[in-house]
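First the structure, which I've put down as structure tokens, then a few questions once you've had a look.
Of the protein chains in this complex, one is absent; all others appear in place.
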């Protein structure tokens, strides 16, 4: 169509590209969820339905974007991971705008979260101005080891926060302490201290808490698990390979294969090697064998 | 809380800041709305309810973010404009991350769009995987004149596209032409040609089309209109002033004043000076006088 | 020429563009000049020959790059300013790489500085590893007022540092104090205190110090001075205009005009309006009338 003399304003758009051949993590965070969780009366320290809703929305994001190879969620945040070989939005040319990946994920997640809300909270309908929303960011990691350290960072954070919150809310809700007193007592305590408070005062063995609370949620496509191969034990630290010759039709084929795989919702350790060795397709980017 | 040895991964987050004292435009675009509008049977060339839904979601964004001073929408896109004086997300320090503004607006807009859908399309419930979503970008403009040229660019685009679409769909729907034939005939035509096709063949005077289709939609906070002052006719070209001494409490006060103003939905010319001269608060960033 | 399978590595180059229609300041700083000035025995607090060499190198940069409209130097730093209308390195398209401007200026300045060294320090030949070098950065400013505030910032800095250094070195060199004692005594003093120390103890009137030390050095192209026009007193705050229609041949013509003007080396106040009002070509970007 015809252009106008105003069109020069397009030249003010600045490029915003992601380095090729690197892991891309898009992490989204709930905006103002502290206030929101009060308003909709989320249970403390964990509201199972709220977490299930986060996970359900994230599964839909994984389904819509087959280029995603793993996602990890805790509380009101979720990290979505694109493989270095991912060619989404013309990434091969080194011109994938960061904003495109981030806003696509933020918007898709928000859409499903709002859409599914009534399924998880039928008795608490959404009411503006308390509509949930999320912000997001993209971070790139140059190799497998650092990507795994990122995932470990989030899971360690989940553990630390959940142990604290579980202890704090038990002291308040079961122990009848004020928020301030509980906070004061917990200041400076280490994990062992909190475990002891839970066990000695309330008879709670933290190990028996639900895995979803202790480990967070990991999503990935399910193929047949493989036996860890001790001879290539550091496979995961190898540099992802540039599949520069992958044609568009090969990419489409791989996307179709990925769509066929089921997205599973798991609550397991992703810090140790075992998780990654049994599921080599996550770090390799090559779809595995579909389970029989 | 305690940190882990994995925390170094935070250092890979790269800054993404917006130049201080400039206009910020966040433009969002519907993702795959061509397919989506087919699926939900939007009317051609314009679906009034779809536009009203876009506008309703945009009004909510304006209400949630009082730092926004104007917004303009056409088709499945909306541009939201922050004033150079806007101090949102610590902008004063020159450290507002672009991603924060963009993802906040994309997510808030998406949330309201999904939430209000059933109000505008009661007979066409949303059904995954056809959930609407949006991507977005931020662009900065260094002065008033270029900001106004940006707004003019979008409204000219609205006009050009709407004249084309109106003619094309009239030829197809009323004239019984195939899409290909209509496209072929319109190739290379100018505005006058399209006006003539509409008038001579179909008796349609394009000028009588609805303003919302011809002009798009402009949103702003309503204060008392002012008479254009010929002695300061180029007021709008002046450089926005750095309000570096605006304290946090002054900002909060201004935000409160803005929240009190009604957000109006208008379909008027924003290319000529008149619109801006009557509403000097938009370019000045200073709230006007509330209408009696 | 033929390409190789390795050429994909070019896609890792990331864009690095400067917002169109803004002032660009490239500031260079001497690397390790503290050590260097000791090695070549620069005089304290100011070495006139070292400053003259800085200025001579900067004049050559101004001559080689007619798109520069003003430069300001103090100590071992120099700021070079490109006008918003500058079209160097295809800026019109919004694709001027920042690195191109910065490295060009840093390298050209370094070349002339090394080349002219022996002219200013004939008795102190350069000897590696003590070769002078400079680093640099580009900063953009959206309008005239902020550009002028940048220039004022540097000149205020020059004044503050020079008053301190003059007092400190007089106390040490004439007063026989140790560096530590002089530093200690100056801690917390304001300008008036330092003026008094100079005057009362050493009979030095700071106002009589050389202008080059007190004001630093400003370089610009010389045209006929104009009388400040009170009716357009805020001309300098107006937004620079996008000369989007300036053709390549017009640009070349303007460059030629600029090359004809003499680059002057001045030591005057650039904070007050007078300097800018008398030399309107600096902020307007339009060459003035050559002096008879």
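Structural remarks
For reference, chains read A, B and C in written order, and residue numbers begin at 1 within each chain.
We take it that a contact is a pair of C-beta atoms (placed from the backbone, for glycine too) under 8 Å apart; a residue touches a chain by one contact, two chains touch by 3 or more.
Predicted, not measured: the structure shown is a model, and the values here were computed from it.
Although it is not drawn, the missing chain touches A, B, C when the whole complex is taken into account.
Across C:45, C:132 or C:216, the residue that sits in touch with the chain not pictured is C:132. Among the residues C:9, C:41, C:210 or C:290, only C:9 touches the chain that is left out of the figure. Although one chain is hidden here, its contacts on chain C can still be listed: residues 1-2, 4, 6-10, 12-14, 16, 28, 31, 60, 63-64, 97-100, 102-104, 106-108, 110-115, 126, 128-129, 131-141, 146, 149-150, 152-153, 156-157, 160-161, 164, 190. If you put the missing chain back, the residues of chain B touching it would be 8, 11-15, 17, 19-21, 92-95, 242, 244.
Against the chain not displayed here, chain A makes contact via residues 19, 21-22, 84, 140, 142-146, 237-242.
Rule of thumb we're sticking to: only the chains that are shown with their structure count from here on.
Because chain A and chain C carry the same sequence, their contact can be compared by residue number, and over half of the numbers here are used by both. Taking each chain's centre as the mean of its C-alpha atoms, the one that lies farthest from the centre of chain C is A.
If each chain is reduced to the centroid of its CA atoms, chain A and chain C end up 49 Å from each other. Each of the following residues of chain B touches two or more other chains: 140, 146.
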